[in-house]
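What you see is part of a larger complex, with each chain still in position.
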């Protein structure tokens, strides 16, 4: 079992002929993801890598291939429209890897997708991988192993670091979800916690947060109310200075709200085992499983 | 990106909001000339990207052009929270009958813009929010519809008892929302929004922060960037596509990814060290970026050791290794470098580094401990 992406994922790559899109399309195909179509306006009728049909529109791609999931690698200025297009075409899940989508655009994309029942992961996220089944996005496949840990994270490379720690010490994953660090995102911690709680294969959950906002605090409350599985958590940014933007649009603290200390306290209160450093993930899991 | 007060005022004025006249100046001569044109008493305000200008002596009243010149001489060139004042705003001194706060931010929780107003203006609004939250009235904006007239009116009723002022303020709030959207802002506020001695509602001070992601499609706003108001190292980093923040410690960190960069800084602290900076070289793996990164880091005299922590994914470890080798040749500095690399093309990177006389680690904790130790030894 796995969440959001699995062997049934039939993937469209939006921007498949671009620099990033073509690179990652190949990576996903090598990993075994069922890439059924690509979309690049004006390149309809071509084939990517001699196999994957390219269409002018997502609607055409869905009609011809029955795709259910889309991953977006188009440049930032086209990303919102790519999300609208995928939702209008009836996509069940959209993973938007593209970084740099304006926040005000996202305030409109979110309700648009919600009205159409489309799930979004991202934007500005590494995507999702269910080891051995399907990879949608950019999480390196070779660091993952099949297993029973669910991983959800706002970060990119920090997630890889923690997945790496897990895999090399024998803790494989059901799914790893990088939800992205932007201030406004589709799927959030709570959505992933709910999915992992419902997934019978997942035995424990690792949640990786950051300074800024209150998503981790809300997630902690959710864990208290709804999650029976062990949860191990990490918060990056304990040493970050207040009021400064730390690379991610998301990692910014204003005043006393959204600090690492506050979030770690919320984790602790919810019974989430708090890592002091990434290397703590395995010992803490071992204590709890 | 933060706009200066004088830039934010100009955007509000364009949106139709009543703002007192005034102009920006960078010399006492200009200040005197502007004050003379205004003809009444003026206020001279330091234009720096930080709060607390008033307390720091960066805002002063002047009764006549001569006095304006005199206060400008004091303010121009002064340092406020490590920022040098290069420009001042000169505006007429206004008789204030009441001061309110109005602002629009993007709210992460509701995933929408939120209008906030408070009759307690002219003060630190975060203080009001913390101590008397009932004095702040919030209204969530549906961005598909904008700030509706009835929402603006309901908010304005929280500020004024007089219907004439309510109507004026409601229009100003809708204009503020338009300015917020047009600028691609993440924050737009007027503090204080005042009523003057004739009972009219006027914007006295303005603050706008722009979402950096908007700058590509808003060249007019991007042109407002004032690099003279930023630390030179941060300007250089941004121009190279790096995300960099100067800190006080002595262990320089060079990492790919913001989350991993913060976790690395935290780990430096965990092992008793003190990070000298936040630096995210981003997802691409251009060796030139690494060169620029090392250039910026090594210019900081506090730095005693340099720590690379690279988890290769899209970023290729060999590219980073090449960057390190090139930079150390070009820059000829003698700071100790600790390198941790894992992931894509790790073996190739180790080969490159060892060929140039560096050793490479694969464990993050080990690398951080070593960098902290080297810094402590050098200090």
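Lettered A and B in written order, each chain numbered from 1.
Convention: a contact is a pair of C-beta atoms (placed from the backbone, for glycine too) under 8 Å apart; a residue touches a chain by one contact, two chains touch by 3 or more.
Just so it is clear, the structure is predicted and the values come from calculations on it, not from any experiment.
Q: For the full complex in this file, what are the copy numbers of the chain types, given as a label formula?
A: Whole-complex stoichiometry, label by label: A x2, B x2.
What we mean here is this: only the chains that are shown with their structure count from here on.
Q: List the residues on subunit B that touch subunit A in their complex, please.
A: 106, 108-109, 111-113, 126, 130, 142-144, 181, 184, 186, 211-214, 216-217, 243, 245, 247, 255-263, 265-270, 275, 278, 280, 283, 311-315, 342-344, 364-365
Q: So in the complex, which bits of subunit A are touching subunit B?
A: Listed in rising order, the residues are 76-77, 99-104, 106-108, 110-111, 126, 138-140, 143, 153-161, 164, 181, 183-184, 208, 210-211, 213-215, 234, 236-241, 244-249, 251, 254-255, 260, 276-279.
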